[in-house]
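Missing here: one protein chain of the complex. Every other protein chain is in place.
Residue numbering begins at 1 within each chain, and the chains themselves are lettered A and B in the order written.
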Amino acid sequence: MSPRNRILGHVRAATATRPEAPHPGRFDGTYATDDDRTPVERFSDLFTTSGGEIERFEDVEAAARWLARYADDYDGVTVGATVPTALRPALPSTCPDLAPLGVTLAAAAIAETGSLVLDARDGRRTQLLAPTHVVFVKARDIHSTLVDALSDLRGDLPSAIGLHSGPSKSADIGQILVRGVHGPGRIVAAILGEHPDELRGGRHG
Amino acid sequence: MSEAFRPAHYGTNAARIIRDEPTMRTAVTEATRSKDERRQAAWAEIDADAWRDWARDLKTHVLTHLADYLEEAEDRLIENGVHVHWAETAEDACRTVTRIADGRGVRRVVKAKSMLTEEVGLNAHLEAGGLEVRETDLGEFIIQLLDEPPSHIVGPSLHRSLDDCRRLFHERFGTPPDATPETLAATARRVLRDDFLRADMGVSGANFLAADTGTLALIENEGNIRISTSVPPVHVALVGIEKLVPTFEDLSGMIQLTARSATGQPIGNYTSLIQGPRRPGERDGPEEVHVVLVDNGRSRLLADDHAWETLRCVRCGSCLNICPVYRQTGGHAYGWAYSGPIGAILAPGLLGLEESMPLPYASSLCGACAEVCPVRIPIPELLVYWRERAAEEGLAPRTETAAMKAWATLAEHPGAFGAAAEAIRVLPRGKAGRALPVLRGWVEERAAPEPSGERFLDTWNRREDR
Partner (left out) sequence: MNSPSADPTPAPHPVTTHSPIRVALFATCLADRFFADACADSVRVLERFGVEVDVPEGQTCCGQPAYNTGHREEAARMARQTARTFADADYVVLPSGSCAGMIRSFYPGLLDTPGAEDPGARTPAAVARSRASPLSARAYELAEFLVRVLEVLTPAPDGTHVPLGTGLAGRRIAYHHGCHALRELGVRDEPLALLRACGAEVVAWDGDIECCGFGGLFSTKFPAVSAGMADRKLDALSPGVDAVASADGGCLLQLAGRARHRSAGAQPPFVHLATLLREGIGA
């Protein structure tokens, strides 16, 4: 008998006479106080509390103008595969392990946890290796809750998704917080709204 | 790691640490208090009772139907292009990883933090086979350089101060003796960046495995797990069979509750949701992903009608952070991978009761751990359960067993009990006191108790007789 079948056999025997224990149903994360912030506001607050930076733009043109100025401080960039042309900085394209700046497009974001949803299809190294990381995300792609985001993602899962919720951090050195070990020490979430009202909206209102 | 690093030596190791390493207690106390405060603040934001009930019920459901979920997960993983292996023992798990490494000519391995790999002794096994293994989590990196075991489930190096780290980095990497934490971190980043890029294989654990999509969920703050599981061409994940959750959506509750409990954050800074190897059209990602499903005593624990509740554990460390016994020594005294309250109830299941003695007794049963466990494991009850098993299996000290029988007999005979209680009044103090085993333990560290001049019951009965 294979290890697999032996293990499964032991597990089945172990649970054969256990009383039934039903699945408790979908997780409904209730909170101690009501929160009337919009998803964009909630996402932004958590992201900045975590040490991330937030920029907001009415449209892609405004974002592109900002990006051009931002990129002035860098001499190379690695850009995600799904980033639209308008949001690619005019910098030499450098391989991800050497680039000082990474620019990517998030598949979505999550207000409840302050997380950007990064899809492997955009390029994992680009999302992870540069010390500064700018992530564009559309306001209308900000989900209210993590469970909503997962529900939405399951139909089209890539090889990996990363939920990035701030700059890389560690307190392992004498309990003192440091950044940039090993992921980006700076991360900017650049939120794109196509209309001023979009900045107040969100995928699930 | 020495021969002394075994649960059996808890008493002497604890005493030695307390006596010879006074900074250990201070460092551990400060670190765990601040972690517990963060957990408290994070729980105060949510309806913690509801979240904990949900998580307890979810894990209870999974464990009750574990075989079905394991089979479902295996089907999904294979569909996703993942190689699935099953390891019954620690030895099997290590050999499986070696086999995978040999098949790919692997020489250099980067490790993401995984308590399961500590449990099975993977690093030592791989290094004995000639592989170079580098821990990439900063805390694990530090203790690897110091050749020490982890002292906490979530913060393995929390017993080491900033000065300790400064000395270590100065010796190994030539940083200035008064380097700032930022300089030390930047050094670690630089050293490990090389290792990530040159590695042939990344090894991780997993916090959860969602059965209906075959998704591995991993929680961290540094990014080393994301990098270890993305950059090397091969990724091997060791996953305890109890890590299953039924659905992709179920990950939401478990990930958030674990993060709030472990570090006080709404979510870990990086959460990896891994389905499998890189797909056509993706720029990068591992070519090969392997999942090793590890039993190593879990199915035996599952079969125990009391102790199976232990398997709900999400390895958040909350119980360690509140435990006044753990705070005295940190994790090294416990003599194996898992310390604190959870270590004491996992050990009898995974190591066997005899090998785990006396850990089930390394607790005053204060109950603080049960109050903070996110999945409501009744830890004090399980400690008493293992003590009962020890007594039944003849592992309890013989003198203690005999004394308890005698005490019960006395208690059933109030007159004799009273006489014995009276005899205590004339109990020997000082040198003679040290001769009695129970008393010796007391008088080593405390003044002997003073009995009242007359027992209350004697006084009462005397007055009644008038």
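Everything that follows uses one rule, which is that a residue touches a chain if its C-beta (ideal position, glycine included) is under 8 Å from a C-beta of that chain, and two chains touch if they have at least 3 such contacts.
What you see is a predicted model; the values in this text were computed from it and never measured.
**Q** Can you list the shown chains that the absent chain is in touch with?
**A** Within the full complex, the chain left out of view touches B.
**Q** Any idea which of B:Ala4, B:Ala41, B:Ala124 or B:Val438 touches the chain not displayed?
**A** Counting the whole complex, the residue in contact with the absent chain is B:Val438.
**Q** At which residues does chain B meet the chain that is not included here?
**A** Spelled out for chain B, the touching residues are 10-11, 14-15, 18-19, 25, 29, 324-325, 327-329, 358, 361-368, 370-371, 384-391, 396, 400-401, 404-405, 407-408, 410-412, 414, 417, 421, 424-425, 437-442, 444-457, 459-461, 463-464, 466.
Assume only the chains that are shown with their structure count from here on.
**Q** Taking the mean of the C-alpha atoms as each chain's centre, how many Å separate chain A from chain B?
**A** Chain centroid spacing, chain A to chain B, equals 29 Å.
**Q** For chain B, which residues count as touching chain A in their complex?
**A** 30-31, 34, 44-47, 50-51, 53-54, 57-58, 60-61, 63-67, 70-71, 74, 86-88, 92, 136-139, 142, 155-158, 160-165, 181-182, 184-186, 188-189, 192-193, 196-197, 213, 215, 221-224, 226-227, 229-231, 241, 246, 248-253, 255-256, 265-279, 281-285, 293, 295, 299-300, 302-303, 308
**Q** Enumerate the contact residues on chain A facing chain B in the complex.
**A** Residues in contact with chain B: 2-4, 6-8, 10-15, 18-24, 26-33, 46, 50, 81, 97, 112-115, 120-121, 123-129, 145-147, 149-151, 153-154, 157-176, 178-184.
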